[in-house]
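Here the complex is missing one protein chain, while the rest keep their positions.
Presenting chain A:
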Amino acid sequence: MDEFSRLSLHVPEPAVRPGGQPDFSNVKIPKAGSVPRPEVDVAPEEIRDLAFSIIRVLNREGEAVGPWAGLLSDAELLAGLRHMMMLRAFDARMLMAQRQGKTSFYMQHLGEEAVSCAFRRALRKGDMNFPTYRQAGLLIADDYPMVEMMNQIFSNESDPCHGRQLPVMYTSKEHGFFTISGNLATQYVQAVGWAMASAIKNDTRIAAGWIGDGSTAESDFHSSLVFASTYRAPVILNIVNNQWAISTFQGIARGGSGTFAARGLGFGIPALRVDGNDYLAVYAVARWAAERARRNLGPTLIEYVTYRVGAHSTSDDPSAYRPKTESEAWPLGDPVLRLKKHLIVRGAWSEERHAQAEAEITDEVIQAQKQAESHGTLHAGGKPSVRDIFEGVYAEMPPHIRRQRQKAGY
């Protein structure tokens, strides 16, 4: 008799589907302030636990507690709150603009605002991000003009990308924002290359790569870890784990065990998990990683544990694959409300001031939208020229493209 039974294939499934009760019992959440803060030059093997825990600063009462707290002043926190509120208001308007047919497509950040907004504040001018489509907070928190972002989304005559790029695929060298590709994960390894170059040239600037939980399955993610660890590149490797990759739950990229952060351990890269809905925790961890990079101690891998409250994009319908109330059940709360509460507890903010700020910000976004729309939207008003199709393929237009441009009548 054979001691082995027949094989069967394991296909991971999320805990619940539409109609079921949202269930996050699998997300083990340590108390705020309970995870230690190691020195930046700690040996990676001494902090393996940090790849499995979750660093949190803000507790349920809105207080900042523990070793990762105390880094930001009232003014800095108020600026952070403003950035997140701005991003949220911006998203709401642009989502509506897409529904009104003013652009073809939009991707929002609802629930994930703290990640990019807080991270940006840990970087310096000159550092370079290699973002995905869900980090517009990097631009907002760096005071990139909102009107320019909208011009890009509307593909209008003032679009800095001349109508060539999909909406939300911004680019700004000046603001440390590498041009976005629609092809997932490609930018992650490029971030490592940029950081290696900075080290080769004995520069002081560092890089940050960005990837979603689903995209960590791409080979480019694994190549990034190989190069980052081999050359100890001054790079921060960010994984935004928002639980979903379109309709596919995070277990499909990760399998049933371990964490995304833990993927760094085999490479000897210090890996930390952080509460992605906690502005203070995100900032603290980003600053820790940035300091490591600046001190030439090499790469850090950070997993932001968060939740994608909105749809994947305007082409997606999340109610088809997850319970409608799942986002409300998310145990780490709302990043804007949590920071607001903290500021109120600190005595630096109030409900009235918040309501007033909300109104002001909405107004600011509407004004920006008006200004952007005066330059046109996708289907109406000013447009980039057809001539722009042919420019910029090469530094200098070769004759065959010139001929094609002429054929097109331009």
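A few points about this structure:
Quick note on the criterion: contacts are C-beta pairs under 8 Å (C-beta built on N, C-alpha and C of every residue); 3 or more make two chains touch, one makes a residue touch a chain; residues count from 1.
Basically, contacts and distances are computed from a predicted model.
You can't see one chain of this complex, but its UniProt record names it "3-methyl-2-oxobutanoate dehydrogenase (2-methylpropanoyl-transferring)", from the set "NADH-quinone oxidoreductase subunit F", "Transmembrane permease component of ABC transporter", "3-methyl-2-oxobutanoate dehydrogenase (2-methylpropanoyl-transferring)" or "Modulator of DNA gyrase". Touching the chain that is not shown, out of A:24, A:52 or A:390: A:390 (per the contact rule at the top). Of the listed residues A:113, A:142, A:218 or A:373, the one in contact with the hidden chain in the full complex is A:218. Contact with the undisplayed chain is limited, among A:73, A:183, A:356 or A:374, to A:183. Here the missing chain is touched by one residue of A:77, A:169 or A:311, and it is A:169. Looking at A:40, A:65, A:246 or A:361, the residue that reaches the missing chain in the full complex is A:246. Touching the omitted chain from chain A are residues 8-9, 11, 13, 17, 104-105, 155-156, 159, 162-167, 169, 181-185, 214-215, 217-220, 245-248, 252-253, 315-316, 320-321, 378, 383-384, 386, 388-390, 393, 400-401, 404-405, 408.
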